[in-house]
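Sharing a structure below in structure tokens format, with a few things to ask.
A protein chain is absent from this complex, but the other protein chains hold their places.
Think of it as A and B in the order they're written, each chain with its own count starting at 1.
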Amino acid sequence: MDELLAVFVQESREQLQALEAGLIALDRGEHDPDTLNGVFRAAHTIKGGAGVVECDFIVEFTHVVENTLDALRNGSRELSPPLIAALLQCSDHLSDLLDLLEQSATPDAECLARGQQRLANLGNPTTPTPTPTAAATPPVAANSDRHWHISVRFGLDTLRHGMDPVSFLHYLEEMGEIVGLATIYDQLPALAEYDPEGCYLGFEIDYASTADKASIERVFDFVRDDCLLHIIPPDSKVDDFIHLIEQLPETPPRIGEILVQVGALTEKELQQALHTQSQLPHDDDHPAPKVGEILVEHHHVPPQLVEAAAGKQGKLQAGQNHTLRIQADKLDKLIDLVGELVIAGASARLLAREIGQTRLSRVTQIMSRLVEEIRDSALELRMVQIGETFNRFHRVVRDLSHELNKEVELNISGAETELDKSVVEKISDPLMHLVRNAIDHGIESPEQRLAAGKPARGKIGFNAYHDSGSIVIEVRDDGAGVNRQKVLKRAIERGLVSANQSLSDTEILNLLLEPGFSTADKVSNVSGRGVGMDVVKRNIQSLRGRIDMESVEGQGSRFMIRLPLTLAIIDGFHVAIAASTYILPLDSVVRCLEFKDAASDRDYLDFGGEALPFVRLRDLFRIDAPMPPRQNVIVVQYAGQKAGLVVDQLLGESQTVIKPLSSMFQHMRGIGGATILGSGEVALILDVQALVQLAATRETDSLSVQREPAVNQPA
Amino acid sequence: MFKPAQDLTIYHVAALKQQLEQYLAQSPSDMILDVSAVQDMDSAGLQFLLLTQQEAGRRQLKHALHQPTVAIKQQLAFLRLTPVFTFEE
Partner (left out) sequence: MAKTASSSTPAASSASSQYLLFLLGGEPFGIDIAHVKEIIEYGQLTEIPMTPDFIRGVINLRGSVVPVIDLAARFGRPPAKIVRHTCIVIVEVSHGEGERQDIGVVVDSVSEVREITTDDIESAPTFGTRIRTDFIAGMARISQRFVILLNADRVLSTDEIAELAALSVKDEAN
């Protein structure tokens, strides 16, 4: 797939999200014109883009959708829930079409039929054939007095970027009528300098349309970055045109002539200006004053005003360049390289320290600090707001609550909270499980809610915020909450706990996150057959995060997901066994102790009165090297469980760039990844979760062995 | 008469430029473009057409479009460029 097509597909997906979000907002009863305009613009942009990439099947489909939206916008049709549902289905269909385009496929007969059915559901009075003439008429007829002036000079590379300037004019015709037009080719060079693939064209356009400025601008979205575009609204003052003249590359008299030609200025207005110009002395030392200056003289406009206008223009242009779209893999490459730089910097610092050159040490220290700043900035580039992910759930909540005959609203806060793109991509699935679970098992039916003295409409809330180097995402509902007795009973039935075990409230809630657990009385196809919650837990853990749950019976539940801001770097704690270095995530380390009774064959020790199971990593890793005189225990914690890891030496903390291990190690437990040390050597990052579990199961095994004869229970 | 070997589109303009240079190297007496076979003209092609006219003016050669197809006529009309060119049937 070529780059242009990829950009189109990606941007269209974003537009589609905006479209869907708008429809959902309308469905909730937010009937303000901005929302409807937004929905229309999204559809229009997709259609325009599809035209640019010449994808007819998307143009044709979207065209009909756009007509419906336009009818809603100008009030000739009324919004209704069935219509919104039909529009949402069209949005789904568009998403399918984009998938096809991405796979370089075209819709088959079945897909086309489905599309036709969905369009038919829109119930447009007459399904108009998507020809430009049919599209051109309605907006113009509505109010043909609104004449815009559009001035555009295309950038030299426009053609090379796969754009055809004339085609933009054809798109304009779909939203209005081009009343006057001048094709500007003053920049066309002589044959010798003529680059056949360069673009030298510009247009001055008198345009009658009811569209708003943003919609007109959007027509030029694909070339905005490298074209000179001025859109002057209807009923603008002559000043605006004078200002335009200043901005254009052609000479004022020439452009003035053109403006008269297309009907933007009258001959009289132009003559006045040119007359003033001819009376002013000018020679080579004093070039002809710009028309703006003339205007200041002529109309006695305070010069500050003109300057202010020019300044504003500058700012507007700068604003347009505020965001820059780049391919994710380029960014990943940069972050990789910066990671390398961090490692190389660390090794330089190490060397400087070794040779004892203080001045060199100081310089490398400054460099290291700078490199770390670069790394932080680079990682920041990958930070995205979580709001977009949250917003997708409006649709999920709407559809699911309809399906289950429940009334649910979704409230979002903290949408602007940022986190690493790689984390965002992986958080969608767990959130989906939690939301489905909340609607299916949490929120009661309206009747049950009313009976319980609650409002009929249930609430699901998303919230996100930063907390000490992590992002916390909360999902809460005001549903039935968890009946702990029911959970406990089920857990005993499933053999997850024994009947005489006494468990704390939190421990009981945690059972919900165990594999194969489901408390719903009836299994539905919404949240599945007991799979889900444990998968959520596993997914979150694989992101080096954790999930906690709170619940009050009758009042609702709350899940708190805590995730690292980035997956690329951790604060590491370095330890050594014999000659090898290993790294533990610092946030899992609780305390370090001297390992005293190394000779004992017990695998647990007394940690402040608690029996702490431990793992001798030297044994587990089968390292045959002489035992050092002194060993250490690192107490680590994972999801509330503690364990000790016995190592030789503690080397201290440092930031660690995580390198993925080959997929041949995918089944390996206990090792989470690798990093490269300052010395160039590879060091392994320990998977604390797996090691703690290993220690815990060993402890349970040994305890059950001890307990068995006493309790006299068969295994 | 100069007859573009291909459609006036971005895909062919580089070749057309060469063809034009070769044509001009023969010191022609006019620059009448036989566009009777041109089925498609995009922005790049339009620029080429405008260039031939500009070049003809510079060399004081007669410039005209010979038997333009509907595609060309429509495009030029849309861009309000019909008065700029001379047509001959």
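Worth pointing out:
Following the convention adopted for this analysis, contacts are C-beta pairs under 8 Å (C-beta built on N, C-alpha and C of every residue); 3 or more make two chains touch, one makes a residue touch a chain.
Everything quoted here is computed from the prediction, not taken from an experiment.
Partners of the chain left out, restricted to shown chains and counted across the full complex, are A. Among the residues A:Gly356, A:Gly495 or A:Pro660, only A:Pro660 touches the chain that is left out of the figure.
Touch with the chain omitted from the figure is made, among A:Asp96, A:Asp225, A:Glu267 or A:Glu340, by A:Glu340. Even with one chain removed from view, chain A keeps its contact list with that chain: residues 336, 339-340, 343, 580, 620-623, 659-671, 674, 676, 680-684, 694.
Basically, only the chains that are shown with their structure count from here on.
Per-chain CA centroids place chain A at a distance of 49 Å from chain B. Contact residues of chain B toward chain A in the complex are 10, 13-14, 16-17, 20-21, 24, 42-44, 46-48, 50-51, 54-55, 58, 75, 78-81. Only residues 159, 164-167, 169, 180-183, 185, 188, 190-191, 194, 196-197, 199-201 of chain A touch chain B when the two sit together in their complex.
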